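All protein chains but one are shown in place.
Chain naming follows the written order as A, B and C, and within any one chain the residues start at number 1.
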Amino acid sequence: MHSRPIRGVVPPVCTPLTPDLEVDHRSLERLVAHLLDGGVDGLFVLGSTSETAYLPDRHRAEVLRTTTAAVAGQVPVLAGAIDMTTLRVLDHVRAAEEAGCDGIVATAPFYTRTHPAEVEHHFRLLAERTELPLYAYDLPVSVHTKLDADLLVRLAGDGVLAGVKDSSGDDAGMRRLLLALRHRGITSCSVLTGSELTVDSALRTGAHGVVPGLANVDPDGYARLFRHCADGRWDAAGTEQERLFDLFGLVEAGDPARIGASSAALGAFKAALHLRGVIDCPVTAPPQLPLTADEVLLVKERLISAGLL
Amino acid sequence: MHSRPIRGVVPPVCTPLTPDLEVDHRSLERLVAHLLDGGVDGLFVLGSTSETAYLPDRHRAEVLRTTTAAVAGQVPVLAGAIDMTTLRVLDHVRAAEEAGCDGIVATAPFYTRTHPAEVEHHFRLLAERTELPLYAYDLPVSVHTKLDADLLVRLAGDGVLAGVKDSSGDDAGMRRLLLALRHRGITSCSVLTGSELTVDSALRTGAHGVVPGLANVDPDGYARLFRHCADGRWDAAGTEQERLFDLFGLVEAGDPARIGASSAALGAFKAALHLRGVIDCPVTAPPQLPLTADEVLLVKERLISAGLL
Amino acid sequence: MHSRPIRGVVPPVCTPLTPDLEVDHRSLERLVAHLLDGGVDGLFVLGSTSETAYLPDRHRAEVLRTTTAAVAGQVPVLAGAIDMTTLRVLDHVRAAEEAGCDGIVATAPFYTRTHPAEVEHHFRLLAERTELPLYAYDLPVSVHTKLDADLLVRLAGDGVLAGVKDSSGDDAGMRRLLLALRHRGITSCSVLTGSELTVDSALRTGAHGVVPGLANVDPDGYARLFRHCADGRWDAAGTEQERLFDLFGLVEAGDPARIGASSAALGAFKAALHLRGVIDCPVTAPPQLPLTADEVLLVKERLISAGLL
Partner (left out) sequence: MHSRPIRGVVPPVCTPLTPDLEVDHRSLERLVAHLLDGGVDGLFVLGSTSETAYLPDRHRAEVLRTTTAAVAGQVPVLAGAIDMTTLRVLDHVRAAEEAGCDGIVATAPFYTRTHPAEVEHHFRLLAERTELPLYAYDLPVSVHTKLDADLLVRLAGDGVLAGVKDSSGDDAGMRRLLLALRHRGITSCSVLTGSELTVDSALRTGAHGVVPGLANVDPDGYARLFRHCADGRWDAAGTEQERLFDLFGLVEAGDPARIGASSAALGAFKAALHLRGVIDCPVTAPPQLPLTADEVLLVKERLISAGLL
């Protein structure tokens, strides 16, 4: 089933935690069920939305095992293998293989100062050492490197990459990648946008799928949006996208004078999941700071206006 | 012995690897002996120069154990606990404690988008959860955050920090920190410069020590430089510093059109250690690319002009 | 005619120069005619594509006068008033008023370190001191500041801004701006994308117009693309956009190992206009370096495949 390029809505799954910062397995199972019920086409665990940067390896392994067990093969599960360089990433690849995941998502090296030729070497080494499909994760806001379209096309053409998750926000660059893949006749590479906000445009220009953090909160909305696009109902898609755009405003509940952008976005997603009864506890991992009660009220108002409460 | 603020030359120790990328324990022991013989005052393992960003956790643990065993208490051993956020860093803190290290060096969170208040929360949480002295590592080129002098003074005044390793290259900022600590009467905080190239200036303005990667290659030179400064022989210090400045040119052997800055610097240090007979194999961890034979010749020429071969 | 928000294709007009770096007025008149014949809806002079950063004030004034004379009121002419801060920008505003231009395009302050409150003060001061409609130019690649959507909505709502030229490449951000304007019922603000490559997506999501440098080379193509979008022929629009995407490849003719991105893009536009017989001389202003003969051949090939030669 999973040998074809992945398509559709592939939410990056939040990681529910207990108040003492352990993985909350019951809540994670409920979240997986909530997403599958919403009609999603795959799951991406241990990405930014999963707080992967905040989770010790033990937590990461538990997330992989609980998710693959809960999914039980209904949809593919992609696993982030997020670490600084090749050998460290490969340790996470091993953990994902052992947990039975269906694909690996990895960034360029970070923390170090890496030449483009070394970024290419990195992805080639990763692909050599796993049988799983490999997706390149383009996230310059975290990695401080933008993946070059020519590099991605070359790696896709050589069978190194099965896909790209583009969270760069550079829609013209993603379209360039899509056109270059088409011009070279490469059909084995899925391009997934990480944007919550330009899904209809991305799909219209040929993207294969979407990995929106906000789909944790409203998987049905993104599933509807994807089907509208797949069926060519572009006006309905635009309307649905704009509704989700407004809902996305919940990430602005947290005061940027007080907490960081990660705290604000992940705190709001978890607050919304908690308010919707999907997870037991909205806590995020340190050093993130929590939303205040007033900020949670703002999240609640957004859910109510979106008809989700 | 180690309860006083650390002072002097504290080299960040290279991590010798075997051709199949295992830790080369014999070479590491020889390197430790080479550094102690050179007259250094402490060692810093698992920092940038140690390729810590490239080492799997198993390798990191082996480096800690072999180093502390080889040092056997002769000088303090500081251990880098380099990871993205608090809980992950704490796993490395545990490993350093188990290996018997004498202090922890940690950066601000990276990969995530973190508010200054969260950076402060991060360091306070780390200090709460270890008995070891905690050093803040200011390395904006990797972490993409500059540690604010006011924050550092506050944390030092509260006993959270035992020191700061300043690899920011901002000498005016480091001096501001030194003056602020002095104005507030805080004597428990060691400020160590990570610069190879402005050691005499840094010590003249009050820095307590120096953590130069180049001291792997020439520990005697840095020990001499430190003693000149400690004894007020500033002209001799300047001459020694300028000699080391020229030697530092070996990091330019690698062609920046072909390899990254990490590959060039770490590759040159290891080539020099190999040429000097200290380590068996100059290999660096992937995805770093090796120096060419011609580039190694350039390193050799630098060693010869510096009288080190 | 020009009191309504501007809409449609508004090319940023190249500035033809003579071999001795004077404004080539005959070529500029031919270029204006070429654009008007192509069916464009307005002109933007003294923007990045006009080499405004390279033109002395005397050249800028000549460009304004020749363009407004050649246009003779057929379409609105917007003038860039590009300089570091308020008083300097106002000198350029005066020159544009004297030349009879129909609107002013200005960036946030650059070169200086400016607080968001000062950016707002800057735009308010500019609007107070001219009767002409004021457009904010969002160009972080040059200005190193991103204009905040909330600021733009506030300024549009207060009548300070008549529009925004968004060259940030942040399509989600532009959509956020469009939705916020709509939610607040602000209809007096034109949002123009500076992208050559996502015109169909931008117009589909509500943008009012497009300012593509490439329209110098192929104004008919962009006019067709705009009409397809205006008439809801989205598939035809997508096909036209993809054709223009391929044509845009001419900006890659210049070797990035040898010349800068400005030289490559502006050199290619001017080479194409020269090859098409619109301007007499393809020279760009110093310190830009020219395309080589081989690179000009690559531009020629792109024009031939696009059916423009």
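Here are some notes:
Simple rule for what comes next: a residue touches a chain if its C-beta (ideal position, glycine included) is under 8 Å from a C-beta of that chain, and two chains touch if they have at least 3 such contacts.
A quick note: this is a predicted structure, and the numbers were derived from the prediction, not measured.
With respect to the full assembly, the chain omitted from this view is in touch with B, C.
Only one of C:H25, C:R65 or C:H121 touches the chain withheld from this view, namely C:H121.
In the complete assembly, the contact with the undisplayed chain comes from C:A285, out of C:L151, C:A285 or C:L309.
Residues 169-172, 175-176, 179, 195-198, 200-201, 204-205, 234, 238, 242, 245-246 are the ones on chain B that touch the missing chain. Touch with the hidden chain on the side of chain C covers residues 21, 48, 53-57, 59, 82, 84-88, 90-91, 109-115, 117-119, 121-122, 125, 141-144, 256, 258-263, 285-289.
Throughout what follows, only the chains that are shown with their structure count from here on.
Under the stated contact rule, the graph of chain-to-chain touches is a line, running from one end chain to the other without closing.
Chain A and chain B touch with mostly matching residues; of the residue numbers seen at this interface, over half occur in both copies. Between chain B and chain C, the centres computed from C-alpha atoms are 49 Å apart. In whole angstrom, the spacing between the mean C-alpha positions of chain A and chain B is 35. Residues of chain A in contact with two or more other chains: none.
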